[in-house]
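Sharing a structure with you now.
A single protein chain has been omitted; all remaining protein chains appear in their positions.
Take a look at chain A:
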Amino acid sequence: MIAGGVRVLNVGLPAVVEGVAPADVLQLDWRPPAFGDAEAARLALALDDDVTQGANRRALAAVHAARPQLVGVRPAREVVPGTGDGRVLLHAGPPIAWERMCGPVRGALVGAVLLEGWAATSQEARDLLAGGGVVLDPCHHHGVVGPMAGVLSPSMPVLVVEDGDRRAFASLNEGLGRVLRFGAFDTDVLDRLRWMRDVLAPVLDAALGEEGPVDVTSLLAQALTMGDEGHNRSVAATALLTRRLAPAVAQQEQGVPALRFLAGNDHFALNLSMAGAKLAMDAAVGTEHSTLVTAMARNGVEFGLRVAGTGDRWFTAPVGAADGLFFPGYDRADANPDLGDSAITETLGIGGFAMAAAPAITAFVGGTPDDALETTLSMRRITTGPHPALRLASLGFAGAPSGIDVLKVLDTGVLPVINTGIAHREAGVGQIGAGIVEAPPAVFLQAVRALHAARSR
């Protein structure tokens, strides 16, 4: 009577099918969907239809069709929309008022005010910021992404990445130690930022004029086969970028200091992979009915999620500190809650999603290459499809798991794994470790309710 014979998918108690031949039973390791929120699970199921799947296919195709090109390094005020006039500072993550900001972001904003000369002392800068004298806005609202505090001021240079008439931007990476993105703003930090603004940026811009544009996707694809994952490890991408630009950089008056800076900063290309990922993900923004995640970002207090079908809306929830390994003398109690726009890399499908590419940093996910592979395979369970260009050798050159689907996150209960640096909770102490953090379930639960409401209208 049952066509194909009785072959059982058992969802629940094994005893219920004890009378069935074991060869005819597949036992699920089932767990409650939608993090136990039965109502959200229903909404997710209601949305899981041809309309949504078609929208997701279109959204991901647009993401994968993007070919970001690094074309220049320009002052933010010249190229970043909305930063040309008045006192505007950008920060990482979803919107947040000064009063609620964490130590490192406040420190970085103070440093940026001092750099711009809007205040003479740090106290004056604080007063200015607390008094509303500066417009504070998320990077993401301006096509920008910034790691950690992600603070960008109008005179700071940005990497300019473009694809046709679309653009995205990222700040320049300062290196490790006492740096603005961890909230430090002492003289050394500001001097370095001035040098990057006045020397490094023009040198790189000129070099790009000669040697550019640089195809970011190709560069990342190559780096993934060289042990990078595009987020916590950018050694290969930095080396590839430096090599590409070196002939043109070396010819310039300040070329050698510029090359020395690139040689001493393993993370320089992180900001490039972020800008490329931002440009790619922006291609999906606003795809009607799509449940694809277009941005994940943290401001040190809250985690923010954006989804293609709900456009510019943020879904936010409190964010915890990363689970990680700490530099000597520090531990989890010192850690700031997770911070930065860099999770845009995971949104595209690299970073934590491409752990399988980076054996050198597998200790963050358990210690062995198999653990790294496991992480990438579990991210496959929540993504829409493989990235056609960003491939992973250890998975037989399959594409990196790309395009997080809110519905799959709810169905599987698997949360996106994000590689991240860990900032000290006090401004200016700097990086104290690195590790992984999972996106909070609440943002996905909010998102499915909003997506369902949008479909019902």
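General remarks:
Keep in mind that, in the parts below, a contact is a pair of C-beta atoms (placed from the backbone, for glycine too) under 8 Å apart; a residue touches a chain by one contact, two chains touch by 3 or more; residues count from 1.
Going forward, contacts and distances are computed from a predicted model.
Hidden chain, UniProt protein name from the list "Transcriptional regulator", "ABC transporter ATP-binding protein", "ATP synthase gamma chain" or "Energy-coupling factor transport system permease protein": "Transcriptional regulator".
Residue in contact with the omitted chain (choice from A:19, A:86, A:117 or A:131): A:19. Considering A:86, A:131, A:164 or A:329, the position touching the chain not shown turns out to be A:329 (whole complex). Within the entire complex, the positions of chain A that touch the omitted partner chain are 1-13, 15-21, 24, 26-33, 38, 41-42, 45, 177, 325-331, 360-364, 367-371, 373-374, 377-378, 381, 411-413, 433-434.
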